[in-house]
Each structure stands twice: as C-alpha cells, then as structure tokens.
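Note that this complex is displayed minus one protein chain, with the remaining chains in position.
Order of writing sets the chain letters: A and B. Residues in each chain are counted from 1.
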Amino acid sequence: MPVIKTENLTHVYGRGTPYMRTAINNISIEINEGEFVGIIGHTGSGKSTLIQHLNGLLKPSSGSVFVDGADIWDKGKSNLKQLRLNVGLVFQYPEYQLFEETVFRDVAYGPKNLGLEGEQLNKIVEYACNAVGLEPDLWEKSPFELSGGQKRRAAIAGVLAMEPKVLILDEPAAGLDPAGHKAIMSIIREYHAAKKNTVILISHTMDDIAASADRVLVLSGGEVFDFDTVDRIFSRADELEKMGLSIPQVAKVFIGLKERGIPVNTGIYTIQAAREEIKRLIC
Amino acid sequence: MYDGQESAAVDNVTISISQGEYVAVLGRNGSGKSTLAKHFNVILLPDSGTVVVDNMTTSDDGLIFDIRRTVGMVFQNPDNQIVATVVEDDVAFAPENLGIPPSEIRERVDGALKSVGMYEFRKHAPHQLSGGQKQRVAIAGVLAMQSKCIVFDEASSMLDPKGRRELTATIKKLNQDGATVINITHFMDEAIEADRVIVMDKGRVLLDGTPRDIFADRKLLEDAGLDLPQAAALADCLRQDGLDIKSGVLTADELVEEIICLL
Partner (left out) sequence: MLKDITIGQYFGGESFIHRLDPRNKIIMTALLMAAVFVSSGFAGYGVIALFLIICYMISGIPFRMILKSIKPIIPIIVFTSILNLFFIKEGDILFEWRFIAITDSGVRFAFFLVARIFCLVVGASLITYTTKPMELTDGIESLFGPLKRIKFPVHEVAMMMTIALRFVPTLIEETDKIMSAQKARGASLDTGGLVKRVKALIPVLIPLFISAFRRAHDLAVAMECRCYNGGEGRTKMKKLRFGFIDIIGAFAMIMLIAGIVVLNILGVV
C-alpha cells in the first residue's frame, strides 16, 4: 500500500479574486513506504504547494490526499495534528523558525507538542541532534549563536525528533557553501539508510537528486511532467533543460556528444557512470 | 586594493583589481570573502592596512560618498535591499541621495532598467517580482549611481537555477560594457565565467589566478572546502584513466570537444 497517494489533487489560490491562480492541477501520484523520492521543477511549478498538501497545511480545492490509505480530509480536524507529526515537513531556510532559548529545547518543541516528556523526550532529542551531527556541547547554546550550517542542522533535527513516517524537505541545502551543502545531503542520505523511512526531497540541484533518489517527480506548470526512476528521468535531460531546469554538467556532456552524432547513452548523470561510458566509447 | 590585518575575518590581504576586470571570489563560509568586500566601499574600515579605490583612500572621511558611488554592491537577500514600493522609485534611490537633478535621475533610471531588462516592470511593486528579477532591480539601482565597479556578495545564493542564469548573464553583460565586476559566490560554474579567481581561506588569499589555473589544483581546492565544476572533475577522472585530455577543461562543451578529438 502506498504511504502517500493523491487523486486528482488541484489547488487554486485566491479563487474569486483577480489573483486567482491554479498552483497544482490534477495531480495523481503514489509514493511507497521507504521510498526516496526527488521532486524537481522550476519556481512556480507547484512543488511547494504540493508538499503542503501532504501534511494537511493546505486543503485541496478538489481531489484528495491519502496518507496510509486514509483520506486526510475525511474525518474532520481532529486528525490533522497527528497527520502533521506523521508527515514531517522541513521548509526552505528552516533556521528562520528557531525560537527557543537553547538548541535542545528548540529540537524538543515538536515532540513536546506530540505529548512526549521526561526521559522519552530527552532520548528522542538526543537522537535527533546526533542524527544531524550537532555536537553535545552545542545543545545548551542559544540557537542564534550557531553558524549558518549548524542552525540549519538544528532546524532539521527539530523535525526528525518527531520521528515522522514520511520526511519531506524543501531545498534543505539552499544557500549553504559547498561543504555545508554536502554535509546536509549526506545527513539526509544516512537518515534514510538507517531509518528506511520515506523521504521526499525537493531540490533545484539535480546532482543531489541523482545521488539520493529512487524515483523523481518532475512538475511543470502545476502538472506532472513525469514520475519515474532517476535513470529514465535523466534520459530526458535535454527536455528538462528546455523547461528551464539546470541539469548536471555530466549529463550535458552526453547530450553534447549525441548532438554531434556520437552514439552515446544520454541517461548518464554521475561521474562514475560517465567514466565507464566514455571508456566503452573509446575502447 | 586592500592590505589589512584583522586577526579573525580578514588577515593581511594584499590584492589589486584593475578597471574592467571580472573577478570571482570563492571560499567557504567564514573565509572572509564578504568582510573583504565590505572594505571596498567603506562599510567597514581596516584595523590596519589601507584600501584604495580609484585613487581614493577609504579612511578619508571626506571621500565616503565618492567611494560608495564608485563601488556599488548587490547583496544576498533580494528582499532586504529594495527600499521603495515601486521598482523605478527604488532605482532612483541612490541618485536621489546624491542630489542629482530630477530630469537626469529619470534618464539614469530608465537607462539602468533597460540595461538589466527590467524596464517594462518599472511600475511593479517589489513583492510582485521573482528573486532573479529583484536582483536585477538591485543591479539597476547600482547602475543608476554610475558605479565603475560592482560587487556581488553571494547575490545568486537565494535564487533558483533560472534566476541564477539571468543574473550570471547580466553580470557578464555589465562586464562587457566596461564595468569592473567582483562576484563573491559559492557556485563554481559562475567562477568559470570570470577572468580571474581569488580563493580565500581563513581570511587569507589562498589562490589567485585564471579559472583554468585555479581549477587545475583539485587537492588544494578541496582543502579550501570547494568543489571542482563537474565537467572539470570528470576530465580529471578521465585523465587518471589514462585518456589524453588536456588540463584546464572547465565546461561541458570543452569536454565534448576533447572527447571527440579522441575518437
């Protein structure tokens, strides 16, 4: 059974005003338990709108969202809080939501809302801080004393501490330097490998998605352009580029070679695969 | 241009940037890139050493506004540098501060907006624009000061790929039109566009040279917390595999040519 399923999901902003805009249109997707799904699309393609439906922050204009087989808008409001804890959402620049006096207490905010306390609460917070690589000597510091990369980790820990069944991250590495970017991405990959929980990652950086995801959902103009394995999606790299997305340079090399009439496989996006394909070509 | 000694942020940096150059500054967070840049237009003053801009020393109080109009800055967060509620009013902000006559401000504003391709948005409110468009408005605001040099302080880091491409193209055009450009960035593909790359680490200049020279030294770059552009990394791997690919390949197109030569 898919852990998340949408049926003809449509969302219209500002209905009945001059600002009316259909953000997502007729989206029907299924995401399986334990999958790592990447979502790509240009700005305004509906990525953020879509993920805010998956934990009930937005209500569909039409269509439905099922989590664990249950329609999340079926039984009224009482379940929404539980749902938001099951489906953890890390927003863009999540460090802007830090507010507590210490890192530890900030990370504890989510699980506390869940009703955890005492030893149980401490344990889960410690787990989350460790999972994002925050050293214990930082736990009692004010979150506002941390460096940019550390703040980002603390904010992500705040969502991990709720032990969501599904973890959704919107551009978790945006604005960080290359080292910080790599660190965040490897935290997410390790989390997925260890927990085997479902992870949904929105990223503009195709390399991140290529290196982590099982399947990729491509959105364009609020609709599903394609939803398939990483290999198959990247074999359409030239189309993605035309949609205004940036594709890995390695993929560009192979598109370039193909345009010059050289018979190469264009679904290549990692350096390792590229090495092998070029060796095959030359030998 | 700058020679100072601030133990933490910027340490004993001696560099000189010429009129018309396109310089990219790389380095991990906290390497002192932004601190260095803030010395170029008297937002910060050196604890020791001097900064000279267009023959003006930044420690000279009387020259502050002459220096600030010579070196314009575009910052990271597009929202936090737009002052006015209408695009054209914002672009007019600097010339108004400088006391330029109204008719000339109008000319400068229209000219600046046209050269960044935002003229048709002149009546829009900032919050109706995309991130890339806001950054172009910020650039127009600097152009309206008629700055000789424009510093981009991680100006692309909050943009999506499309906004980043727009910005990179605009920067290149400005440089071709004669402006000196200093682009502080985390993105290697932007650094490739520059004539010269300066790599900072721990407040010091680690490397200074053409992109081809800089990206040839993979080990040193990685020590400074930076990446190779992916095409350069692939070229490097292929060389290790014994293929005859010349060093200094930076872009996908160049690598395509190299591979075709081998076939």
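As a convention for this text, contacts are C-beta pairs under 8 Å (C-beta built on N, C-alpha and C of every residue); 3 or more make two chains touch, one makes a residue touch a chain.
These numbers were taken from a predicted model, which means no experiment stands behind them.
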{"item": "Which of B:18, B:57 or B:80 contacts the chain that the document leaves out", "value": "B:80"}
{"item": "Touching the absent chain when the full complex is considered, from A:162, A:176, A:202 or A:268", "value": "A:162"}
{"item": "Touch criterion as defined above, residue of A:114, A:179, A:211 or A:273 at the omitted chain", "value": "A:114"}
{"item": "Residues from chain B at the interface with the omitted partner, ascending", "value": "41, 43, 65, 68-69, 72-73, 75, 77, 79-86, 88-89, 92-102, 105-106, 109, 125-127, 141-142, 145"}
{"item": "For chain A, residues in touch with the removed chain", "value": "13-14, 17, 19, 52, 55, 57, 81, 84-85, 88-89, 91, 94, 96-99, 109-110, 113-114, 144, 158-159, 162"}
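Throughout what follows, only the chains that are shown with their structure count from here on.
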{"item": "For the chain A and chain B complex, residues of the former touching the latter", "value": "42-43, 147-149, 174-181, 204, 207, 244-246, 248-250, 252-253, 256-257, 260, 262, 271, 274-275, 278-279, 281-282"}
{"item": "Residue ranges of chain B touching chain A (in the complex, touch as defined)", "value": "28-30, 76, 130-131, 157-158, 160-165, 186, 188-189, 225-227, 229-231, 233-234, 237-238, 241, 243, 251-253, 255-256, 259-260, 262-263"}
